[in-house]
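Here the complex is missing a single protein chain, while all its other protein chains stay put.
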Amino acid sequence: MLGKGLLQGLAVTAKNLVGSYHDPARYVTQEYPEVQPKLPEAYRNFPFLVSETADDPMGTLRCVACQICEKECPPQCIYIEKSKDKKPDATGKAQIYPAVFAIDTAVCMSCQICVEVCPFDAIKMDQEFAIAATDRFGGLLLNREQLAKPNAYYHQIHPTEAAEVDERLAAERRAAEEKARLAAAAKAAAPKPAVPAAAAAAAPGAARPAPAGSTAPAASAPVDPVPPPAPRPPSP
Amino acid sequence: MTLLLAILALVCLVPAVAAVLVRNLIHSALLFVLAWLGLAAFYLAVGAEFIAFAHALVYVGGVSMVVLFAVLLTRPGRESALPAPSAQRALGGLVAVSLVASMLGSSIFWTRLPSVEPTPPVPLRRLGELLAGPYLVALLLVGLILTVALIGGLLLAAPRRPSEGGDA
Amino acid sequence: MILAAAAPASPADAWLERAPLLLRDALTGWLPDALRPWVAALLSIATILGVFGLLFAYMTLAERKILGRIQNRPGPNRTGPFGLLQPFADAIKALTKEDIVPRAADQVLHFLAPVVLVALSLIGLAVIPFGRNLVAVELEASVLYFFAAGAATELSIFMAGWASRNKYSLLAAMRALAQLISYEVPLLLSMVPVVVVAGSLSTTGIVAAQGGWAAGVWPHWHALTPWGFSAFGVFMVAALAESNRSPFDLPEAESELIAGHLTEYSGFKYALFFMAEYLGMAALSAMGVTLFLGGWQAPLAVLEFIPSYVWFGMKLLLLLLGFIWIRATFPRLRIDQLTRLSWKFLVPLALVNLVNGGLWAVTSDWTGAAGVARWVVSALLVVVPFVVLGRSLTAGYGPRTYRYASP
Amino acid sequence: MSPLHLCLALSAALFCTGLVAVLVRGNAILVLLGVELMLNAANLNFIAFWRFGPGGGEAGLVFVLFSIAVAAAEAAVGMALVIAVHRHLRTIRVAAANRLKG
Partner (left out) sequence: MMLPDPAATGLARVRKIEGAALGLRTPAFAPEEGAGDLLEVSLGPHHPSTHGVFRMDVVLDGERIVRLKPVFGYLHRNHEKLGEGTSYLGSMPYTDRLDYLNSMTNNWAYALAVEKLAGIPVTERAEYVRVILAELSRLLNHTCLAGFLMQDCGCSGTPLMYAFREREKILDLFESLSGSRMMCNFQRFGGCRVDPSAEWLAATRTLVDGYGAFLDEFEALLSGNEIVMARTQGVGRLPAALAVNAGVTGPMLRASGVGHDLRKVDGYGVYPRFNFRVPIGRDGDVYDRYMVRMLEMRESISILDQALRGLPGGPILDPKAKQRGLRPKAGEAYGRIEGPKGEIGFFLVSDGTGNPTRYRVRAPSFVNLTILEDLCLGHSVADAVIILGSIDIVLGEVDR
């Protein structure tokens, strides 16, 4: 009979009207600035560069400016210039570092391919999403200093993944140490010192980095409070 | 009383004259609506309450809609301005109208009209009794005319092939 | 002026019941006799404007809140506690917005349309009895006045649509006219049996005719008789259409015509249209309450201690809630379906109802078994046409069964 | 001027206005509207004589009601005719509709 479907529809909306007062499944709004979204661990937005420590981010960047991400980035939003010199990294080993590392977040499409192709676990996806700039071009072009964030921050936003990465890096380091120790033992036996094995291992793309050194300072779980992400400099 | 009536007469007459003179058909129709509203107010002032409301209901609510609909259907989306009437036609018309006007005016103003007290308004119930009593046959006839007009209007306005294309 | 008795004999004498009138008398009492009716009239106008202005403001809020709740979201809740200041924020926004008039538009009509619409939506309220003895203008043919006043509302929608010189607006104007022509008829026809049964064309007379209770519990409201129920349904559907509310919001038709006749309106003029929509809705609902739901009459004798205007307000709000609920639920009709619904369903139903109401009026003195028969006949005269007409209306439509492809 | 004179004058003026619309403007819709205006003028006379005349004008009131109803019917049929003519001749100038068979 005419009207049955209409009444059925009215019943559904009435159920939802009443349900919105007692049933959380029928009242799904989260009021954003007061209620912050619970981001899943996998959530990604724009990339950042991992540095081992918070107090000297530029000195302890994991990035060795191998430029794989620059090459693989589909929208080509990464720009890297290699350094002419070498500086000691977190483990004290001399490394090429990115003299310029810039990501144009206006172009970046958050696809995470740079993270996937990075052999050094040096670039990871950030979860900071409330980003705004008054300057359309300069304000969204992030440079090395703005991109660098400590490993502790990485642990904070992607705990599982970061723990895996640290574990892997530590394992690789242990393996490298073992190798170095064996090499050293061999060297002790042999008359002439060889090039440190670790340096050879750090060649881009060849293998996972295995920086030689006795300890990995930030490899363990973070102990100090994580500094907030670096404030964005005012746009010119 | 006379002053009020005179003002209302102007409210009624000015839009009516304007309606006949403007070029734009839509403006013309809307001015007619204004004139009809003025006329309804005039009826109200004269004391014919029921007639006033019926007049407003039929003319403003019904006739004006039909007129506007016809205007839109016959000139959709176009400037609804009309060409000015030819001078010859205008002249002829105006001569005829001024003759009628002078005839009417003279007959009104040179006739001595009886001046009696205004009749008190008729109660609505009395009107109903009149309609249902002595004028019942007329009422039914009017109803018949309306029905016939409705059907006739439908038949006239209906497209020749009503179900051409689509099943709307 | 009668002094309030210690124990009021009838509810009409209760202090609360007479409070508005007492207030009016107190305000106008010191004036010379010649001025008093004028000031009283102005007071009624101010009261209606104030009450219905506020009602409009909070109707918009309530609509958004209820719509929100139905859609599992909170609705506006940022401006003031529970968003209660939202209407005022909206008003300030509308007032300060730039008023844009297209260069090609018919400037005069473009300006006049919203003004005329608001004015026409308001004047109908003059004859609604909001409570016992609370009516601004007492007219012998007030029902007719109300519909005459309301008849021109679509005219201003047409004006808005045509004057905007926008193709969407023009389509909206045509739709508005078709809609008006179609729904004025059932609106008026559904009102006629009420007039026949109540034997009065005045709103106060119709409300008075609905006073009293059968067996003390069953009010003599027209909506509670079979013919009245049917007429009430037809009236409310036509009222929905007359006030351009979903599912009959064809002139506006957001998903088809952008905003229809409102496409070229902004700022305060847009707000005026908005206001007129709600005022028209409130006026038609008030008329519905008056004609069918007993006006200000209490539903039960024991509840008469609650003042009559409160009852009226509650019924009005109930109907308005229904408008919102319907809007939240239904999609829009198409223009041909809209007119078909009117001419092939509502009008025949209302015509049958006319006979039904006439029979009811003729048989008003039947009691006992004859009384029961009267109810049965009346109910049959509602149900049978409804089923038959409904079936013909929905012919060709219906739920379908589906097959599955054989693998 | 007595109210009756005023009413009659208004009525005459309206009648003449309607006549202008009918005679001067060649547009069928305006012609119909002019006829409506002339009917209104007649109605006004009925009312005027009922109210200000020598009594017994109740019949006039009833007649006005009938006249309004008939005017509505006239408008409906008239507009239907206009639409039909327009569909046929693509114009609504009265002068163009001068053939019996289109």
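Going in written order, the chains are labelled A, B, C and D, and every chain counts its residues from 1.
By our rule, a contact is a pair of C-beta atoms (placed from the backbone, for glycine too) under 8 Å apart; a residue touches a chain by one contact, two chains touch by 3 or more.
Note that this is a predicted model, so its numbers are computed, not measured.
S.K.: Just one of C:60, C:121 or C:329 touches the chain that is missing; which is it?
M.R.: Among C:60, C:121 or C:329, only C:329 touches the chain that is not shown.
S.K.: Suppose we count only contacts with the excluded chain; which residues of subunit C make the list?
M.R.: With respect to the unshown chain, the touching residues of subunit C are 67, 70-73, 167-168, 170-171, 174, 246-247, 249, 253-258, 327-337, 394, 396-400, 402-407.
S.K.: Tell me where the left-out chain touches subunit A, residue by residue.
M.R.: 2-6, 8-9, 11-13, 15-16, 28, 40-44, 68, 72-74, 109-113, 116-117, 125
Note that in this section only the chains that are shown with their structure count from here on.
S.K.: Farthest chain from subunit B, comparing Cα centres?
M.R.: The chain lying farthest from subunit B is A.
S.K.: Any idea how many Å lie between the Cα centroids of subunit A and subunit C?
M.R.: Centres of subunit A and subunit C (C-alpha means) sit 61 Å apart.
S.K.: Between subunit A and subunit B, what is the gap in Å from one C-alpha centre to the other?
M.R.: Computed from C-alpha means, the inter-chain centre distance equals 80 Å.
S.K.: Taking each residue of subunit B in turn, which ones touch at least two of the other chains?
M.R.: 54, 62, 66, 69
S.K.: Would you mind giving me the full set of chain pairs in touch?
M.R.: Applying the touch rule to all chain pairs gives A-C, B-C, B-D.
S.K.: Where on subunit B does subunit D make contact in their complex?
M.R.: Listed in rising order, the residues of subunit B that touch subunit D are 1-2, 5-6, 9, 12-13, 16-17, 19-20, 25, 28-29, 32, 35-36, 39, 42-43, 46-48, 51, 54-55, 58-59, 62-63, 66-67, 69-71, 73-74, 82, 85, 89-90, 92-94, 96-97, 100-101, 104-105, 108-109, 113-116, 118-119, 122, 126-127, 130-131, 135, 138-139, 142, 145-146, 148-150, 152-157, 159-160.
S.K.: Could you list, by residue number, the parts of subunit C that touch subunit A in their complex?
M.R.: 66, 69-74, 77, 325-326, 328-330, 386-387, 390-391, 393-394
S.K.: Along subunit C, where are the residues that touch subunit B in the complex?
M.R.: These residues of subunit C touch subunit B: 109, 139-141, 144-145, 147-149, 151-152, 154-155, 158-159, 162, 167, 170, 173-174, 177-178, 180-181, 184, 188, 201, 334, 336.
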